[in-house]
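Just below is one structure, and these are the notes that go with it.
All protein chains of the complex are present and in place, except for one that has been dropped.
Note that the chains are named A, B and C in the order they appear, and that numbering of residues resets to 1 at the start of each chain.
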Amino acid sequence: MSIKKYAVAIRDVIQQEMSRDENVFVMGEDIAGQGGIFGCTRGLLEEFGEERVRNTPISEACFIGAGVGASLTGMRPIIELMYMDFTYVAMDQILNQAAKIRYMYGGKATLPLVIRGQQGIGRGNAGTHSQSVEAFFTHIPGLKVAMPSTPADAAGLLRTAIRDNNPIMFFEHKALYASSGEVSDDPNFAIPFGKASVMREGTDATVIATSLMVSRALEAAEKLAEGSIDVEVIDPRTILPLDIETIVESVKKTGRALVVHEAHRTMGIGAEIAAEVTQRAFVYLDAPVARLGAKACTLPFSLVLENAVVPGVDDIIEGIRKICYK
Amino acid sequence: MSIKKYAVAIRDVIQQEMSRDENVFVMGEDIAGQGGIFGCTRGLLEEFGEERVRNTPISEACFIGAGVGASLTGMRPIIELMYMDFTYVAMDQILNQAAKIRYMYGGKATLPLVIRGQQGIGRGNAGTHSQSVEAFFTHIPGLKVAMPSTPADAAGLLRTAIRDNNPIMFFEHKALYASSGEVSDDPNFAIPFGKASVMREGTDATVIATSLMVSRALEAAEKLAEGSIDVEVIDPRTILPLDIETIVESVKKTGRALVVHEAHRTMGIGAEIAAEVTQRAFVYLDAPVARLGAKACTLPFSLVLENAVVPGVDDIIEGIRKICYK
Amino acid sequence: MDKKRLQSIYETMLTIRYFEDKALSLFEENQLRGSVHLCTGQEAVAATVCSHLRDEDYITSTHRGHGHCIAKGAEPDKAMAELMGKAAGYCQGRGGSMHIADVTKGNLGANAIVGAGLPIAAGAALSAKLRKTDQVAVAFFGDGASNEGVFHEALNLASVWKLPIIFVCENNQFGISTHVSKSTSVQDIAVRAKAYDIPGEVVDGNDVFSIDEAIKRAIKRAKAGEGPSLIECKTYRWYGHWIGDPQVYRTKEDVESWKKKCPIKRLETYFLENKIMTQQELTVMHNKAVEVIDAAADFAISSSDPDPAFVLDNVYCE
Partner (left out) sequence: MDKKRLQSIYETMLTIRYFEDKALSLFEENQLRGSVHLCTGQEAVAATVCSHLRDEDYITSTHRGHGHCIAKGAEPDKAMAELMGKAAGYCQGRGGSMHIADVTKGNLGANAIVGAGLPIAAGAALSAKLRKTDQVAVAFFGDGASNEGVFHEALNLASVWKLPIIFVCENNQFGISTHVSKSTSVQDIAVRAKAYDIPGEVVDGNDVFSIDEAIKRAIKRAKAGEGPSLIECKTYRWYGHWIGDPQVYRTKEDVESWKKKCPIKRLETYFLENKIMTQQELTVMHNKAVEVIDAAADFAISSSDPDPAFVLDNVYCE
């Protein structure tokens, strides 16, 4: 075990997988000399050279498409998008090509491809650079979607992603890069997709939280523990596949659930989780499954406004109280 | 009243609005001489000339962006996308620009813009040309989203859309273009957004269905009426704004609800509707709100397979029986 | 060009021609459905370009892709079965005409999204470069596609990275109903090569010899590590954009005048004038092609539909 920052955990896994498998390579904007604007590819150019650590032109649709072509033909590309918001200029290559090719070709194509990058609030980047866009990639079948909330999960899930033979969307969070935690030194340490992590056990209510919201949910849970509400906090870690069983088991125990994500509440993955949990645990529910997410406006630049839009610890506390009728 | 085909109803409204307001113009691929591949702009070139009826290059991101620029500066563009699947190559202009500009500019910009076109199954167009993509446009705030299921709704909602001062996503359905129905001749006939249409009244269960699924839901309801299950069928007509009140009122009456759409079940708008209905009508529910949508695979080319993927009348019947425990 | 290559190009063109005719008649008999884009009249491009490619070389194709598919080595029976959505088709009926692929033969797929194949081909070329093979990639695309953003991005990327790729534009003068002059700011799309500092040339797309010269040069350049080339083949499609196109945008005379420039006839004339093949030999080849295609159609018709029980298979690779 070592204590590592989230960004370093990511970098180290990429480095190890590139050493292990010469078909793995990375490309993206400013990832070579600069090591990525968040340092997730730092040092790789020096170690692996310009062929395998490629700065791209500002042409996201093309370099994601090139990732599709390279992966179809035997390579295992890791593509960094500087901001996951930029998926919008490359949506066709992600949703129509990467996600669908294997199926449309009757299973006769394999696409090992990781598209990774950061998203979310925390740097005052305003409406086009602070979004949480993961939900889009769960609606069209064919992709897998991870969103680690800790350095260990970032490392373990990324290794799984790189070794997986499917196209993966890997959502990091800009406000988590500097967070630290223990990470296994085992060069094969991997966390399977589709296994939620119970971050805190509790008996009164279940909070399902993702990415940056996990720490806020934990903080809310600690505060409520003082007031004698005992909250279970679950981080699904991958939202596709989604470990609905673990969530449902927890809700059967607690009878109450709140989903919290930073993405907009409307049509965020909280909707899917709420609908599915209700379907499977209906008779156990003491309250409707509640949802918290960003309010229905663009993320504003002003910090005061941003804080009013995205769920904070107090909002989560209030949300839990509500489903507990307390 | 006249009997009109859905495609003709659309064409007529565009024609009338172009006559009424010289700032309204249309652009898109093959919409001029050819009148659109589904005839929705037929005859407009002859009447209004090439300036206001513009064939575009195959550059969707650009001509949608041009629509944003034109609407910001006083025009009221109507843009035809030949297939709404092509939104994927223009997502940034839709989600980051059209949807956000007014808000990001502190309310000091107005964007009257309609992006319309058809989607869905029915012509053997396979995975990249048969999708139902409406859900994407409800997650990012700033757009309104309509999906008419009848010629009258197509006419009434499109007129509202053209006169609205916001960017609108208008989803027609390729398999509905040839369907006929009564349409008002009133040149101001308009249907407000956010008002659901109760297509059939019933007391035992509520089915919320959109677009092509509305007729299937009605057929299912008729069949079940024979077996003494009395189904209410609601078409929300616009999914953003969503007339949640009408839906919730119905569910409070029936105690049971099934949402049916052609888009994939996972993260389709059924998830949002189910979660929200449960939130608001929890104590009235005799069963969890159920959802039907396309299965979790790309839409296959083969008709046999396509039919297995998208909800059919029998699936809806089965879905209703399930929530009625019958 | 040596006789063997010429004959093989000729045979490929015939196979494509009869394949398309058969697809058309099956469509008219309601045995086949969907958006079917025939490449009749354009056969020379696919046949000649692919005659220089090995199985390990890559192509990406378009919605008008039957010709590329056959020229890159597809068996007509499995191709026709795919057009009919049958289980025995290349994609087990999941892809259809617009998404037909055979990755094992280097055909990375038809692509129903205009322009979308170009970055994918660039990626295949990058893959070849990274794996240090001498493979090349060819991206086929239409005149209309040259106005999509990814055209620009792919040519720039390929040039900057000196990828072993050839961009082959089949300029058949129309994107659906829109004449190229109404959508495209240059008369010759090949001129756009200047924007990427790569060679661009215009060739007669109905003449196998011109295409042959150009593709040879481009492949040589690609293999030498000098980067991409852009070849624009001027040609014409005889039928509508898709089966069912009312074709209001052009006259019968135009179509007829282009039929006179038939690439197959043209090669036959060359064969006869240069006494490379006799009329009888040509007839034998025609008959053989007809047979192959008839057999393909029989195969496709008699194949079974895919079993819906397995419809959810192959979304993911296990």
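Assume contacts are C-beta pairs under 8 Å (C-beta built on N, C-alpha and C of every residue); 3 or more make two chains touch, one makes a residue touch a chain.
Quick caveat, the model's predicted, so the values are computed rather than measured.
J.: Would you indicate which residue among C:Ile198, C:Ile264, C:Met277 or C:Val315 is in contact with the undisplayed chain?
T.: Residue touching the chain left out of view: C:Ile198.
J.: Of B:Ile101, B:Ala161 or B:Met267, which residue touches the hidden chain?
T.: B:Ile101
J.: Touching the left-out chain: which of A:Arg20, A:Arg200, A:Lys223 or A:Lys295?
T.: Considering all chains, including the one not shown, the answer is A:Lys295.
J.: Looking at A:Arg76, A:His129 or A:Arg237, which residue reaches the missing chain?
T.: Hidden-chain contact among the options goes to A:His129.
J.: Out of A:Asn23, A:Thr56 or A:Ser132, which residue would touch the omitted chain in the full complex?
T.: Considering all chains, including the one not shown, the answer is A:Thr56.
J.: Which parts of chain C face the unshown chain closely enough to count as touching?
T.: 147-153, 155-156, 159-160, 182-187, 191-192, 194-198
J.: Of the residues in chain A, which ones touch the absent chain?
T.: 29-30, 33-34, 37, 55-59, 61-62, 85-86, 88-89, 123-129, 295-298, 300-305, 307-309
J.: Taking the full complex into account, what residues of chain B touch the chain not shown?
T.: Per the touch rule, chain B residues meeting the hidden chain are 23, 25, 51-52, 54, 56-57, 59, 61-75, 77, 92-93, 96-97, 101-111, 141-142, 144, 165-166.
Rule of thumb we're sticking to: only the chains that are shown with their structure count from here on.
J.: Using only Cα atoms to place each chain's centre, name the chain farthest from chain A.
T.: Using the mean of the C-alpha atoms as each chain's centre, the farthest one from chain A is C.
J.: Which whole number of Å gives the spacing of the CA centres of chain B and chain C?
T.: 36
J.: Could you list the positions in chain A whose residues touch two or more of the other chains?
T.: Residues 61, 92, 96, 103-104, 141-142 of chain A each touch two or more of the other chains.
J.: Two or more other chains touching the same residue: where does that happen in chain C?
T.: As it turns out, chain C has residues touching two or more other chains at 91, 93-95, 99, 113, 149-150, 315.
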